[in-house]
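Removed: one protein chain of the complex. Kept in place: all other protein chains.
As written, the chains take the letters A, B and C, and residue 1 is the first residue of each chain.
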Amino acid sequence: MSVLVRFGVSLEGRLLDKFDRLIRKRGYATRSEALRDLIRQELVKKEWEEDQEVAGTITFIYDHHRRGLSSRLTDLQHDHQEIIISTQHIHLDHHNCLEIVAVQGRASGVQKLANALRSVKGVRHGALSMTSTGKSIE
Amino acid sequence: MSVLVRFGVSLEGRLLDKFDRLIRKRGYATRSEALRDLIRQELVKKEWEEDQEVAGTITFIYDHHRRGLSSRLTDLQHDHQEIIISTQHIHLDHHNCLEIVAVQGRASGVQKLANALRSVKGVRHGALSMTSTGKSIE
Amino acid sequence: MSVLVRFGVSLEGRLLDKFDRLIRKRGYATRSEALRDLIRQELVKKEWEEDQEVAGTITFIYDHHRRGLSSRLTDLQHDHQEIIISTQHIHLDHHNCLEIVAVQGRASGVQKLANALRSVKGVRHGALSMTSTGKSIE
Partner (left out) sequence: MSVLVRFGVSLEGRLLDKFDRLIRKRGYATRSEALRDLIRQELVKKEWEEDQEVAGTITFIYDHHRRGLSSRLTDLQHDHQEIIISTQHIHLDHHNCLEIVAVQGRASGVQKLANALRSVKGVRHGALSMTSTGKSIE
């Protein structure tokens, strides 16, 4: 973590009131923290747009009773092991599995893997969560 | 516009450097302006989530050669005239029309109208742009 | 418009029931129309991701009392007239103007103009609505 720098910001009083109400509701202790988070959100969006090194999670659900499906999903993950950190598997109910793959790599590679997992027959839904390796938002 | 209030913000030096590069690239003159915009973005999101009075545009494209389509779209707009401010019509090419409906009203009503226009047979694509009446972000 | 092609789709019965309920609620007359729209949505997303020729609207609000602001916004639009089709201006209230710029051009150029308009001092909120020129989704 780097040294804290202090600077002044000018804002319309009414707008500041609204912001204060919003951040209190969201549980922030100070304006600086809330603004820091807004800034980081923008920087993370930029990382993904510029195809930089990112981190994220690919979440998908499928029916594990479907013959051969688990092994196809495992094979596909092994083919991309250079960007997969680990996988968490959750039994949602008798049929549905939730699998969460933590990934780190170039944004385009992560998106490609998410598309590939999503399009496997029997995968019911897939979602990609975009976050950062943390380095560029320290 | 209300009176400007000045307050101090503390941020990690490295994070501030990255933010400064980002806002320079986007053409902002000062940090205050860039932060003001991030704050307003959040407030506008909140307006829509909380089903407040909002403004926006519904944009859709369709083939005007399709018999009866224009009049169906006009009828539908008249049925919702209480939230429609005005409509702009653009001839994209020989077939395709771009129609832009400026709307103001409750978020849920605007979304319902957008869905209705989008689902008319012959409408090729519809998009809803969410902005504010301006009052809550002054 | 091109010739209609008919093909068969297999879907789980329960899933189809849910889909039928959803599209009835949204006002679609047939499954074909609803599926056509889902397909077009995906194609339009792809156009934007692949930086193709697109159409869209840039919507922003600002306070027209702010000295020099209107002319800066007009200047900026003139500098990008090759992608701007037309502009619609709406007086939301005594202070707030809603301006809607219809655009057509490369996705990256449209996004750059949206960022530029949004970052002008005094512009309170800006939103970009992504649609298509219609050609690629006929």
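The definition used in the following text is that a residue touches a chain if its C-beta (ideal position, glycine included) is under 8 Å from a C-beta of that chain, and two chains touch if they have at least 3 such contacts.
In this text the structure is predicted, and so the values were computed from the model without any measurement.
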- Note on the structure: The omitted chain touches A, C
- Touch with the omitted chain, as defined above, among A:V5, A:A107 or A:M130: A:M130
- Could you tell me which of C:A55, C:L73, C:A116 or C:I137 touches the chain that is not displayed? C:I137
- Task: Name every residue on chain A in touch with the hidden partner chain.
- Result: 1, 23, 26-29, 33-34, 37, 40-41, 44, 55-57, 59-61, 63, 65-66, 85-86, 88, 90, 92-93, 95-96, 98, 100, 102, 104, 115-116, 118-121, 124-135, 137-138
- Message: Contact with the hidden chain only, please: which chain C residues?
- Response: 1-16, 18-19, 22, 31-32, 35-36, 38-40, 42-43, 46, 136-138
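Note that in this section only the chains that are shown with their structure count from here on.
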- If you average the CA atoms of chain A and of chain B, how many Å lie between those two points? 25
- Query: Which chain B residues touch at least two other chains?
  - Reply: 1, 40, 137-138
